[in-house]
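Please find one structure pasted underneath; my questions will follow.
Every protein chain but one is kept in place in this view of the complex.
What follows is subunit A.
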Amino acid sequence: MVSDGTNGLDRRTFLKITGGGGLAATAGCIGLGGGGSGGDIVIGQPAAQTGQWDFLQPGVTAATDVAIQHINDAGGPLDREIDLQRRDTAVNPNEARTVVTQLIENDDAVALLGLFSSEINPLFEFLQEQETPVVTPWPGSNFLDTRGGDKGTPDDLSDDGWVWRTVISDTVHTAGAALRALDQDHETVGVINGNTEGARSWADGFINAYESNGGTIAERVEVSQGAASYQSALDRLFGNDFSAFAVSLPLEDAITMMSDWADGNYGSQPILSDPLAQQDLVDQVGDPLNGAWAASPGESGPNYDAFESAYNDAGKEATINAWTPPAWDATMVTALAIERAGEATAEAVEQNLGPVSRGPGTEVATFQEGKEALNNGDEINYQGAATDVTFTDFGNVVGSVVINQVQDGEFTQVETISAEELRQFVPEGEY
């Protein structure tokens, strides 16, 4: 005779198996964990939660979360909720490759809201093979100036670049820095930059814009990041005559370098790359940094106020930085693309990012407005927070640049260079 205990075990095992199987079957039917035709729609966010650029992530994380909350509160695309899966890449290309694979293969993400230029540039071919749109608020890289987007043919996927960015390129905002340097009569400058893709790209963009408008580079020094001292590099740079010098490094390295610069009393006007408009830099370097300035992507979107209001209402602690509004825009425009497509697949998102942003159509500031317009049979034109999000054929946007200058121990916005002014630096058909 079989004991009760054994019977109990069998019963439990049976229940576990049938229960688990039933749950799995149900999940499959309602589409849990995938884009599919029901349930949540998964969007991935490769993030810089660790690594040298992690100080920029909190604002982007907060903006994405607030945007998704608004989208879901408005009924979500296709009346489904967005489920954001965020994974850390540490801005390491190898990690990024793994994370992208996990988000697409395991999480069934239909689009990715992230990746830095340090990750996109070396992985560009890999990203093309994934055939999943990357809508990123990050990379200023000029590498992407002619590589992303849908080439103006939304229905034809064969020529697509699959990468879109809601932040202006280095080509645009370094042009702003160059323009201001020349306006301030700095006819000769030095450049010192790190040897990673992002740091180098900023320096390249700045030099191109600066030299093509009559400036002269006295010396360019490239340094290995993570060093305990940059004094030799500074000594080399300042062996030349110039009135200003441009710095492109991650924050921690920049603090070390600018402290070395201050200790050595080298003088000259510092021009900082856009990620360096951080209070930590001012706090650590101190008074010598007064007067230093950075040209950052501006807040020239027609609906910046709507974003700022939503962000502040959500009570997010993260300070708004240059990549926070573009993160809001990336999330909104992706959700609107799904809504217009009528299906949540990577291909459908790719085919609709252009149409919801370029117009013609009803101008909308939020997902809710866009959803209503689309449901009424109208075409829409999303007007963003950072820029107007009018994607070029290469998936780029053009926006203004703001100048943040260190005054009395903190960064203060002192000037805005309009998108119209900067368009002269962006060749027609090459951006």
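In the analysis below, a contact is a pair of C-beta atoms (placed from the backbone, for glycine too) under 8 Å apart; a residue touches a chain by one contact, two chains touch by 3 or more; residues count from 1.
Quick note on the criterion: contacts and distances are computed from a predicted model.
K.L.:
Leaving aside the chains on screen, match the unshown one to its UniProt name from "Monovalent cation/H+ antiporter subunit D family protein", "pyruvate synthase", "Branched-chain amino acid ABC transporter permease" or "2-oxoacid:acceptor oxidoreductase, alpha subunit".
P.N.:
"Branched-chain amino acid ABC transporter permease"
K.L.:
Taking the entire complex into account, which one of A:Q69, A:Q128 or A:S232 touches the absent chain?
P.N.:
From the options A:Q69, A:Q128 or A:S232, the contact with the absent chain belongs to A:S232.
K.L.:
Would you indicate which residue among A:N72, A:S118, A:T174 or A:T256 is in contact with the undisplayed chain?
P.N.:
A:T256
K.L.:
Could you list which residues of subunit A touch the chain missing from the display?
P.N.:
Subunit A touches the chain not shown through residues 49-51, 54-55, 195, 219-224, 226-229, 231-233, 235-236, 238-240, 251-252, 255-256, 259, 262-265, 284.
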